[in-house]
Structures are given as C-alpha cells and as structure tokens.
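For this view, one protein chain was removed and the others were kept in their places.
Letters A and B name the chains as they come in the text, with residue numbers starting at 1 for each one.
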Amino acid sequence: MNHPLVEGYFRMEKFPHIWCPGCGHGIIMASIARSIEKLGLDKDKVCIVSGIGCSSRAPGYMDFNTLHTTHGRALAFATGVKLANPELEVIVIAGDGDLSAIGGNHLIHAARRNIGLTTICFNNNIYGMTGGQYSPTTPTNEKGTTAPYGNIDKPFDITQLAMGAGATYAAKTTVYHVNQMDKLIESAISHKGFSLVEAISICPTYYGRKNKKGSVVDMMNWLKDSFVDHKVAEKLPPEKKEGKFLMGEFINKIEPEYTEQYDKIIEQLKK
Amino acid sequence: MSKQLELRLSGSGGQGLITAGIILAEAALKDNMNAIQTQSYGPEARGGASKAEVIISDAAIDFPKVTLPTMTLALTQIASDKYIGDISEEGTIIVDDTIQLPEGIKAKNIYKIPIIKTAVSEVGKEIVANIVALGLIVGLTGIVSEESLEQAIMSRIPKGTEDLNRLALKKGYELAKNI
C-alpha cells in the first residue's frame, strides 16, 4: 500500500523518478503535495510550472495541470497562465540555475509585479542535470566541473534577491527542516501576491562528491548544524551564530496583487 | 488621366505633419478617392527632419511610397535641405518664407509663403501651422473638397480646438488665394 498522499497527489505510473539516491528534491516535492493537501486545494485548479533541470522534472510526477517549459522561463510561462486565468493556483518549481541565472530576469520582474505565483526554488547549489557545473548559488571557493580550481564567483542569496525585487513573501528552509518547510510552503501558497520559498536541497552525486561533503547523512547533518531560524538567531549570543546561515520567514506582507489590479482596470472600463 | 497628387510634407518632428498627411488622406477617402499615407522618421520623437507622404488618386495605388513628388512642402531649413531636391518637373515646391532655398532648384512652381508666421500672428498658435499648410495645399490644388477637408480635420483634432483649427484652415485658403 502506498501512502494516501502519494496515491492522491502523484501520478503513480510515472515513478520511479529520475533523481539520484540521496537527492533532496523528493523531500521538497512531497512537502508541496502535503501543503496542497493541507490547504484542501482543488487539484483541477492547481497548475505547476517548471523550467529545465533536475527539479523541473517534479511536475511530471505530480497530478495537477503541469507545464514543463524551457530553461529559465517557468515564471514567464506561469505569468501568462496566472494572468489569463487568475482562478488557478500557480506554483513554480525551479532550480537555482534555472531561477537565478538564465531565468533571473523573470524572477525579479515576477517579484516586482507581485503577481500571485508561488515559487519554490530547489536550491542544490549546482547544475545537476548537466553534470555538476557551478551555479549562481555555488559558494565561493567550492568546486564544480566548470570551476575545477574553485569558484571565484560570489553566490546569490535567492531569498534576499527576491525580497530586494519586491517579493511580498520570502522564506528559506532546508530539506533537513521538513516540518518548517511544510509550514513555509503552506504559507507561501496561501499568500496573495508573489511568494518564494528557497528550499536548500542536497546533491550528493555532483556537489557532494566534487566538494568532498561525505555521505548523504553527512550532508543532511551539515544542514541541521548550519541553518538556524533568524528569529531564534536574534536571541543567540554572537559565538553561537558564527558560521550559521539564517532561515525562516523573512517577509510576509500584503500589497496589491497584480491580477487583481488588472481586473480592477477591466471593471473600471465597464462603467 | 486620373487625378493624382504625390505630396511630401516635411519639417521637424512635433510639427504635426504626419497628422496633416493623415487628415488630407482621410479627406480624399471622403471624396471617394484612394489614398495612402506613409512616413519616414529617425530616432528623434521631437526635432530632427521628418516627412509624411500622401498619394491621392482616382485609381488603385500600388506602390505606396512617393518617389518623385508632384508637390513638396518644407517647414524647416533642415527638412528643406534634405527633401526638396527630388521634385517632378511639373511639380510645386512650397517652403516657409524663413527658408533659404538652394541655388538652381528647379520646379514648375516655387513658393515661399509665411506659413509659420501666419499661424503665429494671425491664428495665434504655431502648433496649427500644419492646418494652415493644409488649407494652402488644398487651396492650390483642389485635390479634395473643402467640405471633406474640414470634416477630416474636425475628426482628428483635440476637442475644444475646433475654432482655432477652422481659423487656421481659413488663413491657409487665403494664402493660396493671394498667390
């Protein structure tokens, strides 16, 4: 017997998925399904849009209206879906390269418009699908197949980037902190306006091996030890914050949502 | 012979010459003639040298561009220097009286007319120089009926400027009569 969540929200015949053993992506995909279930959304009114990359294969397994688009362009396609039919709950799944490199322009503009899209970034700090090239979130000095001597780029903080561009909901979590992830994704989907959850994932096959991060368990333990909720961190003494990354909900505010603003224009013109 | 005018209106961007071209063409349509209006413009929204061209004919118009105008109007020196050179031997050149014409320019008729001055001092607004010019052109050529021209002008201008434009048109016709 499969878990009812799997039976209810996934396309069973499409499994097994393509992800490597130990990949963090399945955890995030399952969290999205749990959030949709918890919110009681009508599956027929949910549309999941992705671009290209390992994470972008997720919609194929998920039993909704699903759209697997071109590299980087998920948010642009999703903007068309949402504006044309605001009734749909549109969720975008994108990897770090997809969202912040080739699709970076769409990210900042979707955030700026505050259009009601929920973006879940599966951030594994690497281009996995193409075999381990460094991405805009690969930390400086770490290695990728295209950074054999260490990455000299500075990484993006995707959550901060989205906030800077005007996202009205932005949060960060990791595949270790699943309970928190469920709550954040649920809030992000319920949020009216542009929302982003950056879920730090793990890629043991490329990022882990290339950078000698040890086993999958080691990588999960590293997430556990390295991330601390920013509200918790506020109360910690400086020595306990040393080397930690902040996670949690960073912004949650209400501003006019794009498709509603557009509908107001339509209403005005009817008068 | 079909009645045919190949007109080039030139000046600087913002003088309303493209609008004037459209108005004249729309007047021609009201008179059941065929008309095509084209334009060429540079990167500047204002200033520069811009031209609008209108072909009016009883027959169907295939080629939409004016190659050898039968009439050319220039309201600025830059436009005149750039555009009045190509003119049919039987053609007419009209320039604002502030313009220096090049030596040796050949056309059947060459007129220097105070178009802008008329707009400024007799109508009161330089912006209506385009309508003064339309009155002048139609006064000279009779290419469209005065009734159709007035209707066409009234449907293209901002509300509240009807009297101003009617006066400009009248002054244009007067300029034609006085030639």
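The criterion applied here is as follows: a residue touches a chain if its C-beta (ideal position, glycine included) is under 8 Å from a C-beta of that chain, and two chains touch if they have at least 3 such contacts.
By our rule, contacts and distances are computed from a predicted model.
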{"item": "Chain left out of the displayed complex - its UniProt protein name, from \"Thiamine pyrophosphate enzyme TPP-binding domain-containing protein\", \"2-oxoacid:acceptor oxidoreductase subunit alpha\", \"Polar amino acid transport system permease protein\" or \"Sulfotransferase family protein\"", "value": "\"2-oxoacid:acceptor oxidoreductase subunit alpha\""}
{"item": "Residue among A:A84, A:L236 or A:I254 that touches the chain left out of view", "value": "A:A84"}
{"item": "Listed residues A:H25, A:R73, A:K183 or A:K210, member touching the removed chain", "value": "A:R73"}
{"item": "Touch with the omitted chain, as defined above, among B:P64, B:G124 or B:G142", "value": "B:P64"}
{"item": "Where the missing chain touches subunit A, by residue", "value": "11, 14, 43-45, 47, 49, 59-60, 63-70, 73, 76-85, 87-88, 105-106, 108-109, 262, 265-266, 269"}
{"item": "Chain not shown, touching residues in subunit B", "value": "22, 25-26, 29, 34-43, 62-65, 67"}
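What we mean here is this: only the chains that are shown with their structure count from here on.
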{"item": "Computed distance of Cα centres, subunit B from subunit A, in Å", "value": "61"}
